[in-house]
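Please find one structure pasted underneath; my questions will follow.
Shown here: the complex without one of its protein chains, the others still in place.
== subunit A ==
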Amino acid sequence: MDLSFSAKEQAFRAEVRGFLADKLPPELAQTVRDGRGLSKDTYERWHALLNEQGWLAPNWPKEFGGCEWNAVQRHIFEDECCRAHAPRIVPFGLSMLAPVLQKFGSKQQQDHYLPRILSSQDWWCQGYSEPGAGSDLASLKTKAVRDGDTYVVNGQKTWTTLGQYANWIFCLVRTDPTVKQQAGISFLLIDMDTPGVEVRPIILLDGTHEVNEVWFTDVRVPVENLVGEENKGWTYAKYLLTHERTNIAGVGFSQAGLAAVKRLARSQMHRGRPLIENPHFAARVARAEIDLMAMSTTNLRIISGAAKGQAPGVESSMLKVKGTQIRQEINDLARRAAGVYAMPFASEAVEGSNESPIGPEGTTHVAAQYFNNRKLSIFGGSNEIQRNIIAKVKLGGGA
């Protein structure tokens, strides 16, 4: 047992920290720190800065222009990015689609799409969930019917995150309705400028527009946009989901969130003393921090195993459940700390609003974030589905 990072890893951390101090624009970090939504331009600006450094694709193999970092390096990079309040790397192209194309895509698809992801020429979104297919994803109904050199796609996807910014969508579609659900699904790349594609906004309970419905009406998609083999899409989808689950614990987000709670609780007064000194509030913060310290090590145990080539199993499901519980608890602490100033609704909770905030610093978006982050335990495989996976493996003798 040795809990410390190696000298090489520490040097790597210093290099990342130096880069962020140099290149991350302060106004951008402030926007992230304030919890405001980011515009497409801001994401692309940050992607460009990372791409210039060659760090936009930490998980890609070098042959495709990635860093090929191991799990520990990726963790250090994500950790430092959170600490510095860097925007997140938009995952849809870089960490969801790209690994699928690299493993299952044709040479032409790799040569065409991967460079366009790195250059931000394309913004991808994910066409998985449907109104009737959430936790039960394999029951999806959007169908693609072969007609000569094209598929004709009809159906509806939902919860499409940042679909309003996207020009491409990767979709799971049903190509064979006659077989077992999982055996009739294909993985299709669709240009969103194709006639018949319509994006409709979904406004979330905090007033934000970050997800969408995407409707397909007789959308004609060239057959060369099929990834891998027809009806093998479920295999690719599962492969993609394992990549979606990297950094699933969100340790960095929780650490940044907890630091923000402490800052706020030092400035908020309760009975004439800083709130942080109040034993009831302090106990809540302490419990969250104790949980987070342990989870951080659980996370490192798994990362360390992964760096040695061990595939994570149910551990990633455990991290999803515990990680989201801790993040949501921290969001709850933040809204508590804000007191009465949690009540105002900052309608311009996105970048570019010049109006001065109503309450003290750090209170403006805490309640909206508390509600918005209820999504954490719902999306990416709900926490109930994660518990099913854990129970099946540990109790059922299954895979």
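Following the convention adopted for this analysis, contacts are C-beta pairs under 8 Å (C-beta built on N, C-alpha and C of every residue); 3 or more make two chains touch, one makes a residue touch a chain; residues count from 1.
Basically, contacts and distances are computed from a predicted model.
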{"item": "Hidden subunit of the complex - UniProt protein name among \"Ectoine/hydroxyectoine ABC transporter ATP-binding protein EhuA\", \"Pimeloyl-CoA dehydrogenase small subunit\", \"Branched-chain amino acid transport system permease protein\" or \"Fumarate reductase cytochrome b subunit\"", "value": "\"Pimeloyl-CoA dehydrogenase small subunit\""}
{"item": "Touch with the omitted chain, as defined above, among A:C67, A:M318 or A:A342", "value": "A:A342"}
{"item": "Hidden partner chain, touching residue among A:D111, A:D136 or A:D218", "value": "A:D136"}
{"item": "Sole contact to the chain not displayed, among A:V219, A:L292 or A:A368", "value": "A:A368"}
{"item": "Missing-chain contacts mapped onto subunit A", "value": "129, 132, 134-136, 139, 158-159, 202-207, 268-272, 275, 278, 280-281, 284, 328, 332, 335-336, 338-345, 347, 358-360, 367-368, 370-371, 374-375, 377-379, 382-384, 387"}
